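Yeah, one chain of the complex is gone here, protein chain that is, but the others are all in their spots.
Should a chain be cited, it is by its letter among A, B, C, D and E, assigned in written order, with residues numbered from 1 in that chain.
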Amino acid sequence: MSFLDLAAQNLVSPMVLFFALGLAAALARSDLAVPEAVAKTLALYLMLAIGFKGGAEVAASGLSARMGAVTLAGVALSFLIPVLGYAYLRAASRLPAADAAAVSAHYGSISIVTFVAATETVRGQGLGFEGYLVAVAALMETPAILSALYLARRSGDVPAGEGMGALLREVGLNASVVMLVGSFLIGWATGPKGLAMIAPFIIDPFRGVLCLFLLDMGLVAGRGMREGARHLKPPVLAFGLGMPLVSAALATLAIWPMGLSVGGAALFITLAASASYIAVPAAMRLALPQARPAIYLTLSLGVTFPFNLALGIPLYLALAARVGT
Amino acid sequence: MSFLDLAAQNLVSPMVLFFALGLAAALARSDLAVPEAVAKTLALYLMLAIGFKGGAEVAASGLSARMGAVTLAGVALSFLIPVLGYAYLRAASRLPAADAAAVSAHYGSISIVTFVAATETVRGQGLGFEGYLVAVAALMETPAILSALYLARRSGDVPAGEGMGALLREVGLNASVVMLVGSFLIGWATGPKGLAMIAPFIIDPFRGVLCLFLLDMGLVAGRGMREGARHLKPPVLAFGLGMPLVSAALATLAIWPMGLSVGGAALFITLAASASYIAVPAAMRLALPQARPAIYLTLSLGVTFPFNLALGIPLYLALAARVGT
Amino acid sequence: MSFLDLAAQNLVSPMVLFFALGLAAALARSDLAVPEAVAKTLALYLMLAIGFKGGAEVAASGLSARMGAVTLAGVALSFLIPVLGYAYLRAASRLPAADAAAVSAHYGSISIVTFVAATETVRGQGLGFEGYLVAVAALMETPAILSALYLARRSGDVPAGEGMGALLREVGLNASVVMLVGSFLIGWATGPKGLAMIAPFIIDPFRGVLCLFLLDMGLVAGRGMREGARHLKPPVLAFGLGMPLVSAALATLAIWPMGLSVGGAALFITLAASASYIAVPAAMRLALPQARPAIYLTLSLGVTFPFNLALGIPLYLALAARVGT
Amino acid sequence: MVQTHLKKRVEIVLEAPALRRLIDRLDAAAVTGYTVVPVLAGRGHEGSWRGEGLAGDAGRMVMVVCITDPAKVDAVLETAYAVVSRQIGIVTVSDVQVIRAEHF
Amino acid sequence: MVQTHLKKRVEIVLEAPALRRLIDRLDAAAVTGYTVVPVLAGRGHEGSWRGEGLAGDAGRMVMVVCITDPAKVDAVLETAYAVVSRQIGIVTVSDVQVIRAEHF
Partner (left out) sequence: MVQTHLKKRVEIVLEAPALRRLIDRLDAAAVTGYTVVPVLAGRGHEGSWRGEGLAGDAGRMVMVVCITDPAKVDAVLETAYAVVSRQIGIVTVSDVQVIRAEHF
């Protein structure tokens, strides 16, 4: 299926439309809002569901030699992407080192909701994917933070701050990693039988819950745009749209030889192209407090996420159709 | 089916019984309570589900010439009902102009949960209804506020207060309108295909979620009765029980010639007979702060809602059986 | 099926594993957490679902003469168990009267989540159970509180405090009793027809929701262990593991002659062996404020609940296989 | 300059299960009002606690703020203290200025 | 000893539907900031209320805390009072010390 058809189809999916509704409502200053406690829980639910399903899939299909290679590629990209992003931002924009490092950390890491949305697009095309990609997603969350910190400190204008150890513990044990990995392992341990037990909770209503969460993300993204737009100078804005494409290209090359399924390749590329907006921002507030959240949150949630959701995912699927098997 | 049979059946439905449970628990001062964040979310869910289903139904059945007429009738009733209510309250009760206007605004507007409960009763009778009635419901929310404000200001004893424009924006963009209309449009755009995607979220568990929400409404209504009962003098109380019947009669006449389906007619009558308790109270706090919430909230939620839920809906369905086609 | 097979099977069920995940995350000081509003609502949901299903089952199977006897046995155990527990704690540990009484009250009362988890194990074995056991569960919640208070006051070193009447009202009308009994009655009134209406909400996703709630309980239990461990001297710890077994033995003897189904017997034994951690702690804060929550909460939630969930339930099912019919 | 009047602000942190008891007493003590604020977590002599994940009220705290007239503050303090001294919680008092003296 | 500076702490309890209106006015009044705290329940001249279970904003309160310079406090009070006097709510002011004087 061509990119245009995919994009056209994608743009009228309930998921994208509910995101758009949230965006519009927030930009129009409607008082529509999802309570914080519920937003947090929807995120937990999505991670529980996607993690468990991935694990159960692995239990069914077993481990493939390929898994190691794909994981390695993912981790490597998570380390590498911030280096490229940082270099660009320092050269093209006048962002201080801390801001440039913090921003690029988000792009090396991943957005689990972008991943989840991509799994739905993949499924929508009747394609399957390798369940272990959920684990790869979890493993790609943190490396980017490390290289960003390294870059920031090397730059000199960033004080050493807290010990790396404490930070690593905080990041490594952050809710999303624990939830994703934990559910993956439980899904793996209990397998299809376990999946069957809770399928009516984690599979049947999944898409609908995703719509509600995307409505919420649209509301938050719209608010962020209203607040943060003025902080985004053109070169930074360009980064928010261009970096996903660069990462996607790298990811495509990286997995070409690995013979992932088309669906799996699309998801892997999506991971590389997506930008974190839950785990990394919190980590940056601790590790690089002088970096301005108004910049990295607005860019990741207000620019890159909508771009990936609306156009990126279909594009990555089209790319995957070339390199996947 | 006769009114009595319908009423008898209705009174032992899980929905009504859960509402009664909440009412009883609150009156007995049990500490049973639904957290605010969850109550808000249940309301969003109900509006998302009913809006989306309505839109998908319209996508399937297409627009009918009738739609325009029904919408007009609904909007007209929303404007008209407060005028009657205000006239009665000023004549029969000693309520000040602001209170009388605020109360009558609630009855011109609509209660989406009453509407939702009615759709279940209609479905329970194996009847369908025109999906666009969801849009009609949304359009009936605000006109009543305008005529009530007009009445209050004409009365002279109410200061002009905030600019009308700001208020209209706040009301027009209030969460329930946005959620209802937005979901309706998304349902319309994605049609039955979109509905199929999220049906396990918005259709299958719908009734159960409604029970939980009605339990919560029972709790809140019971609390309101305990607190607010003393504010309701007999003529006002009579208004809470009589006005819905008057509105129902008007609505019945209004749509008689329009040839709505029996189910659709029942829902239209229910809209006219229902009283808002989410959107209008909030608007009244801004537009007519001198009006006492203890009066209009207690009357709408503590008197009219239970009446409609238990007896009104079956009655309106029986009426509809006469005028519907 | 032998205890070992049951235990082995049970230990790799998603429910137990999600509890373990929560426990591990909390002990590792992860920031994973379920918002309070959601935890409260999950508990309400479980009680609504289990209560309604029990009532609907009774509506289907009708009342049996046996019901009275079983209820009596349950209430008697709820009164009796605290007496044994108190005697042991005063003799074996140096706990002050108030602490000993408060702790033993928890063990005479019941844990509805332990009950719910047991119903899943029972179902997992393809067994059914008597629906009225839900009502028995509700009736077993409070008697233990009364005998514990009696013991505490008799001991002399506990001031009389508030009037018993006020306390009884507060306890008798506490959220879990109202929710459980109310839903049971509604399920009974609406029967299988009512159940069919809301089954997609209270049956299909039930197991999955239970997993999420057990994750939360694991998180809370782990936190409690970290905080409270130092308060648990060996004899008290031994109580947390031994008392359930004693209660289970008593319950087994008590219902032997009554000819409950195997599933029903397992649930009855589980009720006796389980320790409250929602209703009783709150009641103890009012009735015996000088008793230390760090002791009874940690023991009930951090020691006895995990024990019952992992090993107790299979054991009680194995016992039931001997005495059930 | 806006004319203000001296009042007292009583702030009570109390375990949730005892809240209703406190409020009933405050009503009896004829305070003109109070405000209950949620609390997420805390630490005190009874150790530290967090509300997250709790399905029940035990082990959670709430904060009650009561603005009262200096003439009534002792009565309010005694009322509050009568409850708090038996439970887990604390009481503090501070001076505040209000515009509508008669409101409190 | 840490050097601190005198500021004023304005605490407003206001019904939720009017919050945005208050905040827009505070922004206009050029306060350097504010913090909005949730409120669970309360009682006042308009009677007692609880937020639990409410799907809408009417009948709920929020608390707004605004630290401001003594020189600006009258302007803030007038702003706050202009809103609160028409709605359900109260305003109190107290003295506080801050470390970064220039921040407020």
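Keep in mind that, in the parts below, contacts are C-beta pairs under 8 Å (C-beta built on N, C-alpha and C of every residue); 3 or more make two chains touch, one makes a residue touch a chain.
These numbers come from a predicted model, not from an experiment.
Asks: If the full complex is used, which shown chains touch the chain that is missing here?
Replies: A, D, E
Asks: Can you say which of A:L6, A:M284 or A:L299 touches the chain missing from this structure?
Replies: If we include the chain that is not displayed, A:M284 is the one touching it.
Asks: Per the definition of touch given earlier, which of D:V39, D:L54, D:I67 or D:I99 contacts the omitted chain?
Replies: Of these options, the touching residue for the absent chain is D:V39.
Asks: Hey, which chain E residues sit against the chain that's not shown?
Replies: Contact residues on chain E toward the absent chain are 1-2, 4, 7, 9, 23, 27, 32-38, 62, 67, 94-100, 103-104.
Asks: In the full complex, which bits of chain A touch the chain not displayed? Write them out.
Replies: 33-36, 39-40, 42-43, 161-162, 170, 213, 216-217, 219-220, 223, 227-228, 277-279, 281-286, 289-290, 292-294, 297
Asks: Touching residues of chain D against the unshown chain: what are they?
Replies: Against the left-out chain, chain D lists 11, 13, 37-45, 61, 63, 74, 77-78, 81, 90-95.
By our rule, only the chains that are shown with their structure count from here on.
Asks: Show me the overlap between the contact partners of chain D and those of chain E.
Replies: Common contact partners of chain D and chain E, which must touch each of the two, are absent.
Asks: Over half shared numbers or under half: where do the identical copies chain A and chain B land at their interface, same or different?
Replies: Chain A vs chain B: different; shared/all numbers falls short of half.
Asks: Note the residues in chain A that touch 2 or more other chains, in rising order.
Replies: Residues 31, 35-38, 204-205.
Asks: Which residue numbers or ranges of chain D touch two or more of the other chains?
Replies: Within chain D, the residues that touch at least two other chains are 20, 57.
Asks: Using the contact rule from the top, write out all pairs of chains that touch.
Replies: Per the contact definition above, the touching pairs are A-B, A-C, B-C, B-E, C-D, D-E.
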